[in-house]
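What you see is the complex with one protein chain gone and the rest in place.
After this line comes chain A, so read on.
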Amino acid sequence: MSTEPDKYDLQGCAQLQQEEWEILESIHPDCLSRDSSSGFIRLEVPVELAESTCVTIQTGQVDPESSYHPGPSCPKALSLASLPPILLDISLPPTYPYTPPQIQTIRATYSWLRFDDSELRDYLGRKWEKGEGVLYTWVECIRSGQFLDELQLTQAENGRRTIRIHHPMPGLIKPVLESYNASTQAARFSQNSYECEVCLTSIKGARCVMLLCGHVFCRSCLEDFWKLCIKEGDVGRVGCPDPGCVKEQREANEEEVRRVVTEEEVLRWKWLRAKRAVEKDPTVVHCPMAQCQTPVPRAPNVEEGSPYERLRTCPECGFSFCAYCKHAWHGPVATCPISATKAILTEYMALPEGSAERKQLETLYGRVALQKLVDQYEHEKKFREWLAQRMGTPCPGCDLPVEKASGCNHMTCVRCQQHYCYRCGAKLDKIHPYKHFSTPGIRCFQRLFDEHIDIDEWQPVEGFNVI
């Protein structure tokens, strides 16, 4: 093998080159192209990583021209299973494999990797051994991502290999890498075969669906399953058919459902979900607009007991209303018309404490708010009782309750200026109010004063006459 180059049997070399090429072509048919007349070879080798390898993109360091993009290096982490191909243009001298192959250019598709190519040339060059074909080794070095180790772009983090890429514009290269990764993943998925556990048949990936949980089923089984559930209104079962996922009640999201069933069924599925949500959510009040009637739940993040618990804004027609009185929103301070709160309160108070119905009202209107209403009611009731006990007749003109500490029974209302009798509540004539007390036959005759204490006080003190 190791004789002088000019002594090489060129025909033998050509044969070795041909054999190497054929082997390479049978293993990696997608990576190769060749211009046989000129002896130029192009290798286009994608980088295949372990499933979901972490790749970060950083600015700086590599290209001095990029120094006018200053700022802190911003690592962007991606989880990828493949990187776009590395392109190698190689010329094979007629004496290869006894003389080394010449690497003309070496670069990355989409320029996702910028490197000092002499470093990589040297690295690949060292792999060549006199008389041995090196192309397969090169392809493997690149395909496995081994060359990234050589370029010191990898590091082990928590026992997992992560890759750091330097690129002046991470924001530009990131979507490129992602979409390349997605398309190779999709291609891999559609080429593989999967055992559908529903029809118990092995099916090509192109006719399968991988759900977000990672379980794969054939499209037609999923379609049959979900169509049936949607038809029967069993919306909770529209999800992954795997027993574990069923137990966890993992439901499919809109993206997944759209991939499997028709638009019409998607609409029904959404409608069913909305309906279920309404039936589940006890805070829902229907929009009072006659033509709308959309269910409106309580807004999230409203503090319990806040007056805003009553506020509902219809997502459909935009009407803001009070959940208590169903009137247009009257602000957090103003109270609802009495009739509305009274109806709620009466219903609430009629239910036994701790009952499920009571709880339902509490979730609908807010427990604290209802408690306030009850307190207010109790307070008012007590006050009225107290009034009835302590107070005399309220003003017959304006109903203002009045407590009389002393004085005569002729009252003049401070609010409406009505004259009235404190004893019987009769309205008195403004000009001759005392007639009521001086006319014989009227029940308040001679009762302008009727407090015994007052009368007692006017009794002469014993022994007064003596003085």
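The definition used in the following text is that contacts are C-beta pairs under 8 Å (C-beta built on N, C-alpha and C of every residue); 3 or more make two chains touch, one makes a residue touch a chain; residues count from 1.
The definition used in the following text is that contacts and distances are computed from a predicted model.
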{"item": "The complex's invisible chain, by UniProt name, from \"Vacuolar fusion protein MON1 A\", \"Ubiquitin-conjugating enzyme E2 1\", \"Cytoplasmic tRNA 2-thiolation protein 2\" or \"Putative exosome complex component RRP41\"", "value": "\"Ubiquitin-conjugating enzyme E2 1\""}
{"item": "Contacting the left-out chain in the complete assembly, out of A:V55, A:C221, A:V235 or A:C395", "value": "A:C221"}
{"item": "Touching the absent chain when the full complex is considered, from A:E20, A:D242 or A:E309", "value": "A:D242"}
{"item": "Listed residues A:E197, A:E251 or A:E362, member touching the removed chain", "value": "A:E197"}
{"item": "Interface residues of chain A (partner: the chain not displayed)", "value": "197-200, 220-221, 224-225, 228-229, 241-243, 245-247"}
